[in-house]
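Below are the structure tokens for one structure; questions will follow.
The complex appears here without one of its protein chains, the remainder shown in place.
This part shows chain A:
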Amino acid sequence: MQNLYRGRVGVTLHRAHAPVTSPALADVGRALLHRAGDTPSLSHSLLRNDVPSAFECQTEHDKNHKLCCTGEENWVDSRTVYIGHKEPPSGTEAYIPQRFPDNRIISSKLIIDTPTSPMTSGLPLFFVITVTAIKQGYEDWIRHKADNAINQCPVHAIQHGKVIRKQSQKLRTYYAVQDTKAFTTAEEFDTLHSTIECEQPQPDLYKYVGRINIYLDRDEPIARPLGSENLLLRGATLKNTEFIYAVAIYTGMESKMALNYQSKSQKRSAVEKSMNAYLIVYLCILISKALINTFLKYVWQADPNRDEPWYNQKTENERQRHVLIRAFTDFLAYMVLFNYIIPVSMYVTVEMQKFLGSYFIQWDDDMFDEEIGERPLVNTSDLNEELGQVEYVFTDKTGTLTENNMELKECCVDGHVYVPHAICNGQILPGAVGMDMDMIDSSPGVDGKEREELFFRALCLCHTVQVKEEETVDGIKRGIHQGKSTSSYISSSPDEVALVEGMQRLGFTYLRLKDSHMEILNREDEMERFELLEVLNFDSVRRRMSVIVRSNTGEYYMFCKGADSSIFPRVVSGKVEQVRARVEHNAVEGLRTLCVAYKKLSHVEYEDVCRLLNCAKLALQDRDKKLAEAYDVIEKDFILLGATAVEDRLQDKAADTIESLHKAGMKVWVLTGDKMETAAATCYASKLFHRSTQILELTTKRTEEQSLHDVLFDLSRTVLRQHGSMTRDTFSGLSGDCQDYGLIIDGATLSAILKPNQEGNRNGGNYKEIFLEICRNCSAVLCCRMAPLQKAQIVKMIKTSKEHPITLAIGDGANDVSMILEAHVGIGIMGKEGRQAARNSDYAITKFKHLKKMLLVHGHYYYIRIAELVQYFFYKNVCFIFPQFLYQFFCGFSQQPLYDTAYLTLYNISFTSLPILLYSLMEQHINMDILKRDPSLYRDIAKNSLLRWPTFIYWTFLGLFDATVFFFGAFFLFDNATFTSNGQMFGNWTFGTLVFTVLVFTVTLKLALDTHYWTWINHFVIWGSLLFYVIFSLLWGGIIWPFLNYQRMYYVFMQMLSSGPAWLSIILLIIVSLLPDVLKKVFCRAMWPTTTEKIQNADKLYKGHLSEFTPLSSLHAPPARKHNRRGEESQNPAHRRSDSSRPKKMMYAYWGGRRDYRTFSSFLRIGENPRFSGAAYAYTAPGPETSV
């Protein structure tokens, strides 16, 4: 690692290990900017404390100008502010005490007359804060370590810089500015005079606009544009280059990575929201309890003999206090007494549960990727349970559903199809299937030959591929065809690599870019050299890229390749029709198609182009816009050469995953930039659309024929008609046999729908609503031709629609980042397109298929665990506090605590905390494998079902009931307080201890009843914490504690245990308290079992009978019983789905063999579905004639 950082930064950093930025990664150039005078204060916060203020910048012009680190004091200040969150200090303990006293004051100082000692109230709070602080501190420490790894990389000293070309691990290519390429040693750099002007730091990673002014002869500077291709971001790794000279532009917290890091917004899960809602309810309960008691107290005390009986006089002070003040103190005292009803420690437990629980994802063996040796990453543990709540899945196609491992399948020059030989294990595929293709890889005539070679050259030249000479490199390796060369191609776009490799197989080998000349080896093994003049980079809006080259003969060529939609309009001649036909045919097969066109330029034209480009490039403002305009002008009047088709295979088990997600009730949307046909084919292959799916189209093609308005209404009518009849038919939410709808929409139409003022306000406003309505009824939606921003827009639209569904976005590329950030849960795939997505995601996985386990197993578990955790916490605190409330009625509303201080303090901290924490880490109500096999179980927890109000109210009432049982049980027992055989009496502390003992046992056993998965750990904590309670009580009451000024608990617990009736009543009360919950469970399970419960029953009964077939129904039903099923089906339509196991098996078998879409298309031919053609606008599935 170290040597990868052997870069040099052109900024003076005297300390060897120092600034936040590591060498190669300084977002460069700030120092020079400063010198130029328009200067904000330099880089505070970017130096660590141990860096002397020696951030020096020595330019030729101003050698003595020192940029002192004015921000150093700031740094110290801000450090205390950010401690908890951003910048960890070296020791996390340092700030815990700072926070603690502030918080504790609330409970201890405001109230003079607390019924419990300040310690009693403060200790749990202290505990909560400490644990939270430790957790945060630990996470900070991890971040800190990561920072340090970078921060402490040695930085070679001083000098200034030039950017030389280098590559990051992300396979991006960076370029040095032409005029600085000559500088190759430090000494040479000393002679460089230049300034860099650039924009202020901003978080967009992929945008950078700047300008370098180079003063050669102390006169007019030469201005050169700087773009993102000249900027190395913090954290970049040099790949092809040993070292670089660079100028630090943005440093420390101002670097783009840091800005991005901060700007990440905090996501909160739905569970947390319901938790907070409950909390408010409990706060209201708390306040009303306190108010009621205060009120009753004064009613009750109206009689002075009650207020102040002769045996219990007040002090003079108390008497003189104003009645309002007294009432207020009483109110506060009640608040303190009852405050335990607010489960403060729940927040700690939830935090710990999330933090520790997230390790199970990272540890998961099934999600470990052997190929790249990565395991899942959890960036935010706050969202674990949200994984169990997903309703909409938005997935990227390329690299997510597909492998993003491209292979050139064929190319088509003027309608002639070429198939590179070496593809597909050396077997030559039939390239033409019954269409007008008459030839494969044979010469199409003289004229054709010329065009053909031009086409190949075009592909060899029009790209940004780099050649890597060594055979092995870190990261992704793309070996060229074996035996031919030891070099490999690398590029940010796998398509390009595929194309260049394909060309190599067809005889044209791209060798290297040397001195601005691209070298090609043609079929005759002759070297051809083209001077690369301009590259008009690819962007996702234009969807094309161009190069301008000059051949040996001095001719200027401009080659352009891009999506058909962006090429065809710009073509003036060529065999457009044939190519278009072929392109469409390929697209339907799911191949990624690109069209290639060219034009010749004269020298004059070239000069014009250059001027146009340079002008745009140098603009500091709106550079993108100006560039786009320039490109638009330049890229036109092409002659079409042909098209290519690249295959991108489906990822392993992608189809299975999508099917599972569907069965789990999730709606899967594929958002892609690809052509509709390509995308649709992939969708069929990945089972997003089934044969039976009725496809609704909402594309530009249709909206050209009809107005958008009509189309929308047509579609919604279609959907709603079906919907209406469906709800009449069956009441089940299972979409078993009812019509599936799939929607295809393209980017243009989408933006038309989303545009607020469309065709006048009359209808425009509710397009979105109608569209949403349609979407809601479609199980699958395909959005093609999407711009990255549109992806986020769609996610946002669904997210904010009226049901507020939980959304999940998954993608692998930089263009998915916006969507990932927008969705409730963002999942990044650590894929071939770099780590941007993974870095910005909440979770990062390696393969799409892992999503299945992530959601169906981990998500499900986390959800049920945390749901129980939350409910249980409220429950146990009601049980805890409600007896105290009741006791007030019997102690003259005097705020007398029922329990001893130690019990009050330790109840939540130690007596009842560990079992629920461990439960929330270990619980598995259903076997993991079953969860995975039967995705429909996921529906059982959909819509936050375990944390809805009825459930919450049930738990609360259960708590109230139990509390009442505890209290009145003890109350009636104490009616005659003699219950020892020696006639001695028990006092109030025994009363409280009795209640408390029953309480601790009941709530712990209640959890035991809820535990479905008893590992030794559960046994250990549950029985252990009960034992701990007993031992603690024995110890607490066992001796006269010297440091306490009261001995009220002395021998109370032991005396209680020496009494038979106490034992009997403890047992009785525990059983009575648990009874209703057991009954409820048993009755519900028997009468109205949920799917989960049925599976549990079945699992229990048929353990060991697991069949190897995937569909669950066959799994659990023993073969002998299968006959019954038919008969019962008519009774319960909900179970019809079980019947589908048979066809599924067939499909599985089919898919098992060769997992790719070609298999699927042929499968389609077998299983033609008549239903399909019926509906209007049905989309014809890839026809049989096209396949294989």
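Just so we're on the same page, a contact is a pair of C-beta atoms (placed from the backbone, for glycine too) under 8 Å apart; a residue touches a chain by one contact, two chains touch by 3 or more; residues count from 1.
Criterion: contacts and distances are computed from a predicted model.
**Q** Pick from "Cell cycle control protein", "SEH1-like (S. cerevisiae)", "Coatomer subunit gamma" or "Origin recognition complex subunit 3" the UniProt protein name of the chain that isn't shown here.
**A** The correct option from "Cell cycle control protein", "SEH1-like (S. cerevisiae)", "Coatomer subunit gamma" or "Origin recognition complex subunit 3" is "Cell cycle control protein", the UniProt name of the unshown chain.
**Q** Of the residues listed, A:276, A:706, A:800 or A:1047, which one is in contact with the missing chain?
**A** A:1047
**Q** Looking at A:130, A:614, A:894 or A:951, which makes contact with the chain not pictured?
**A** If we include the chain that is not displayed, A:894 is the one touching it.
**Q** Looking at the whole complex, which of A:313, A:552 or A:573 touches the chain that is not displayed?
**A** A:313
**Q** Pick out the residues on chain A that sit against the missing chain.
**A** 115, 305-306, 309-316, 359-360, 362-365, 368, 370, 373-375, 663, 734, 736, 861, 890-892, 894-897, 922, 924, 927-928, 934, 936, 969, 971-988, 990-992, 1009, 1012-1018, 1040, 1045-1048, 1050-1051, 1054-1055, 1059-1061, 1064-1065, 1068, 1071-1072, 1075, 1078-1079, 1081-1083, 1085-1087, 1089, 1091, 1094-1098, 1100-1101, 1103, 1112-1113, 1116-1118, 1121-1122, 1124-1125, 1128, 1132, 1134-1135, 1137-1138
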